[in-house]
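Here is the structure we will look at, set down as structure tokens.
Apart from one protein chain that is not included, each protein chain of the complex appears where it belongs.
Right after this comes chain A.
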């Protein structure tokens, strides 16, 4: 027998290069934002950024200190957080229930899916005049705007998750004669959970987005109000405090959802690991 390769050319087996993204970085989601802040600080320090257009990071920090000292920041933050919280509290269950009703019955889909798709196609801002006429300019209107904005992504992604549940699992449920309630509990809800959680990530982002819109209209409290007031006095530092705050709130609520996601979907072994 002939050896195609002489023995002396044998090489050490190499550790195979992994195609996965690698081990998760600690607090990896902070790296990008920190880089951005570093560039901003460098720009301000070298004078490339005019403080009348963009205050330096340290000015923003001292302004934040002042706003905290006189209590304005806490008060406005509390109003904003409350609006978003209530908007989510109404929007998430509503979106989930609509998705379940529409995903589990043809009648539900026929009645619900169309209106939600239409709502999705209409820009939220276009609904504002009507909502103001109906609900006035008080808290009710603001929370409704946020809740309506939240319903859409929750509905879309939960419904999609429901509809993409593998038909083979439905077949299994039939052969083991699951009751309808058990079918929903054991197959439908866990199967739709990844979709729902994706919807949640869009929902929290959307909620902060619609908060800004709602707060810029005739508010007397909230981060948006604080920023709008700063605009009339030309205080870029206060505006920046607001922007950074919105950014941080969005970032942390997204991180919170992702944490829940990792816990709830621990059965999955995916690329994200």
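By definition in this document, a residue touches a chain if its C-beta (ideal position, glycine included) is under 8 Å from a C-beta of that chain, and two chains touch if they have at least 3 such contacts; residues count from 1.
The criterion applied here is as follows: contacts and distances are computed from a predicted model.
UniProt lists the omitted chain of the complex under the protein name "Sulfonate transport system ATP-binding protein" (options: "Formate dehydrogenase subunit gamma", "2-oxoglutarate ferredoxin oxidoreductase, beta subunit", "Sulfonate transport system ATP-binding protein" or "Iron-sulfur cluster assembly protein SufB").
Note on the undisplayed chain: of the listed residues A:53, A:233 or A:267, the one touching it is A:267. Of the listed positions A:186, A:231 or A:262, the one in contact with the omitted chain in the full complex is A:186.
Check A:110, A:172 or A:259 against the missing chain and you find that the one touching it is A:172.
Annotation for chain A: contacts to the undisplayed chain at residues 168-169, 171-179, 182, 186-187, 190-191, 193, 265-269.
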